[in-house]
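Structure in structure tokens, see below.
For this view, one protein chain was removed and the others were kept in their places.
On to subunit A.
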Amino acid sequence: MTAAVFFGCAFIAFGPALALYIFTIATDPLRIIFLIVGAFFWLISLLLSSLVWFVARAITDNRDGPIEKYLLIFGVLVSVLIQEMFRFAYYRLLKKANEGLKTINPDEPAPSMRLLAYVSGLGFGIMSGVFSFVNTLSDSLGPGTVGIHGDSPYFFLNSAFMTQVIILLHMFWGIIFFDGCEKKNWYPLLAVILTHLLVSALTFLNPQYEISLVSAYMIMVLTGIWAFFVAGGSRRSLKRYLLCQDKNFLLYSQRSR
């Protein structure tokens, strides 16, 4: 395990998130704050789910064997549910904060709910990705041979790709979730929870990476397309963007430069 593995996996896992951060969030201090608060909410949800898992393990007296695996599965599912609960809680907090922001700053437009959905999703995703992958990354700097005992030699690569997918998925889920909450439509929320459960459940199939990773990417692409349409995009706007005919976008990018 070399520096190449370290840097490669680090950039695979965190590259898109870093790019999104630099280009969209780092410019506005308010967005940075909302990102960090989102990360904090995810952290609290993780804390609660670890507590649940810990208590469950303590109740079953720490026995080894298959029960450990079942407890872990139980822990993962509970964790997914708690994460989505905290996403909803963050939505409520942002709604209140938005109203506060509007009364404080009547002239300046408060950040729209869509923007906050994106920022919060990204915050959740970044924290989730960092927590799952950072320890593995730091181990990859040390000595060792991957898979020497017969495990898959693609451990690091798989974890890196999976982390990337999870980060992007959290972002899309955030957009869809908040939109569903805004329109009081409960089906998107259900869909988000179910896809999250599905993606986590697919990871139970590791180390058969083909199934879990490929399906996760397919789900990510589908969720991404759904989020794109939810956020107000359309085929026409995409075409105009790609052919550089979108006047609004061109003007906007000129101004912000």
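By our rule, a contact is a pair of C-beta atoms (placed from the backbone, for glycine too) under 8 Å apart; a residue touches a chain by one contact, two chains touch by 3 or more; residues count from 1.
The rule is short, and it goes like this: contacts and distances are computed from a predicted model.
Undergrad: Given that one chain of this complex has been left out, which of "Protein PBN1", "Presenilin", "Nucleoporin NUP42" or "VPS35 endosomal protein-sorting factor-like" is its protein name according to UniProt?
TA: "Presenilin"
Undergrad: Pick from A:T60, A:S112, A:N135 or A:N248: which residue touches the chain that isn't shown?
TA: In the full complex, the listed residue that touches the missing chain is A:N135.
Undergrad: Would you mind spotting which of A:S120, A:N158, A:T195 or A:T223 touches the chain that isn't drawn?
TA: Checking the options A:S120, A:N158, A:T195 or A:T223, the one contacting the hidden chain is A:N158.
Undergrad: Going by the contact rule already stated, which one of A:W53, A:F88, A:Y217 or A:Y241 would touch the omitted chain in the full complex?
TA: A:W53
Undergrad: Identify the residues of subunit A touching the omitted chain, counting contacts across the whole complex.
TA: With respect to the unshown chain, the touching residues of subunit A are 28-30, 32-33, 36-37, 39-40, 43, 46-47, 49-51, 53-54, 69, 72, 75-76, 79-80, 83, 101, 103-108, 127-128, 130-132, 134-136, 138, 155, 158-159, 162-163, 166, 199-200, 203-204, 206-207.
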